[in-house]
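One structure is given below, encoded as structure tokens.
Excluded from the complex is one protein chain; the other protein chains are retained at their positions.
Here the chain labels run A and B in written order, and each chain numbers its own residues starting at 1.
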Amino acid sequence: MDTKQMYSNSTEILQTVRKKKPIVHQITNYVTVQDCANVVLAMGGSPIMADAEQELEDIVRLSNALVINIGTLNGRTRSSMFTAAHIARDSGIPIILDPVGAGASSYRTQTVQNLISDLVPNVIRGNLSEIRSVAQLSSHTLGVDSAGCDGAEQVEETKEIACNLSRKLGCIVAITGKIDIVSDGTSIAIIENGHPALTRITGTGCMSTAMVGTCCAVTDDYFSATVTALLGMGIAGELASVHAGLGSFHTALFDHFSRLDGALLMQRGNLYVK
Amino acid sequence: MDTKQMYSNSTEILQTVRKKKPIVHQITNYVTVQDCANVVLAMGGSPIMADAEQELEDIVRLSNALVINIGTLNGRTRSSMFTAAHIARDSGIPIILDPVGAGASSYRTQTVQNLISDLVPNVIRGNLSEIRSVAQLSSHTLGVDSAGCDGAEQVEETKEIACNLSRKLGCIVAITGKIDIVSDGTSIAIIENGHPALTRITGTGCMSTAMVGTCCAVTDDYFSATVTALLGMGIAGELASVHAGLGSFHTALFDHFSRLDGALLMQRGNLYVK
Partner (left out) sequence: MDTKQMYSNSTEILQTVRKKKPIVHQITNYVTVQDCANVVLAMGGSPIMADAEQELEDIVRLSNALVINIGTLNGRTRSSMFTAAHIARDSGIPIILDPVGAGASSYRTQTVQNLISDLVPNVIRGNLSEIRSVAQLSSHTLGVDSAGCDGAEQVEETKEIACNLSRKLGCIVAITGKIDIVSDGTSIAIIENGHPALTRITGTGCMSTAMVGTCCAVTDDYFSATVTALLGMGIAGELASVHAGLGSFHTALFDHFSRLDGALLMQRGNLYVK
């Protein structure tokens, strides 16, 4: 895979989402849930949020991807996440995990470890401290909106963590931050799009994961799907950042989500794949 | 009832909402709940969200309408919906049901059937696939944001479904989509306002139901109340659609909710009542 090929894949993935309108089932937190639904719709998908044990069998089976986000985990939803993941694996649809705040509490850390040892997701997306926790490397967490890879000095270390965890688990690992790193264990994609304002509103991590789920819902190439989603978020963030105020930035982000396509990605993407 | 009379009723209903500031109690989902509260406020009502069994007696009794939305149903909230509905009926306030995703899971389908057989709501509002499920007609559901009546070819069938279900249950039935149909079993209202962007953000169905609840809170004429609410949503959607981006569209929608009045409805309404 090279950079040019990736843009070609991204173009097709975004087109297919608009054409097929895949159903993206999310078991997620109650803080950013509306934005997580709206980003799927803006990209052309169809979101469904459902977390009751009683309906998971039906809902997962009509869906094209399952996104699990532990942002406001509790005993009831934790149990639903395990059940849904098993049905998704059984149905052959991709499972995308957002380990929000892993490392911030042993309940989150343990839940993520249990989920992974029970059943490896197809993609895991988190910031650096969350992925360090998933990889059982030492870390410290500062809230749930803490930064990921914060600049060039950390790029090599971040690439290694993503690559090693990807190989160990056999899944796509995405570490987002100032620079986003995606690895499938062999290839590495480095995305230098984005804007600091993305860290100043809640939910951009969660939405990135919802975008990954939307792209994974229409292809088996989860590496390309994940890169496509993160490129889309980074570019939308850059375009929205003409608005300095955080309210207007938030609104503009959704304006740009609804305009994402391959041409825009190629024009604005700061991507390197090897 | 004719079209002219309906505009007169709508004008009075919207005025009365602003004057009386009715309390609208909603047991709803955690995806679109903030928008469901804000649309009530924008129209001049006072929303209260409460779903704990322990306080339903108090909350329902101080409210002027009860809206039940099964968007993210679970065992606890399901039980609260039944309890609240009984208190509402006992208090004489209208019950408005939004069967979100009925047909998508047997848990939702069954919950709606049980609610209706236990206690018929005063108004049921859904898209075509949801209402087909309520009416126990065969259907297939594509996510929770799937379309309703999609054009002229379906209008006659949709009218028949609305009318038959309304007669069978003895309640107002509203089927929303490209064309909205409202029936009280005798009269039919057809509304051709709206814009496709309303299907590209989450919650416009839920908000329509919250608007129905707000209008029903100030009148016994639930047919006129329902038509008023749906006209308001359709017109706000048209006016907001000058913004092509979905974030700006969403924001503009609330700007227009706060400006709804009888004059605007008469000027922009594409309504036919017979």
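Keep this in mind: a residue touches a chain if its C-beta (ideal position, glycine included) is under 8 Å from a C-beta of that chain, and two chains touch if they have at least 3 such contacts.
Since we're looking at a predicted model, the values are computed, not measured.
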| item | value |
| --- | --- |
| Chain not shown: contacting residue from B:M49, B:V155 or B:L169 | B:M49 |
| Absent-chain interface as seen on chain A, which is shown | 29-32, 34-35, 71-75, 101, 104-108, 141-146, 200-203, 243-248, 250-251 |
| For chain B, the residues touching the chain missing from this view | 21, 23, 30, 33-34, 37-38, 41-42, 46-52, 54-55, 57-59, 62, 76, 250-259 |
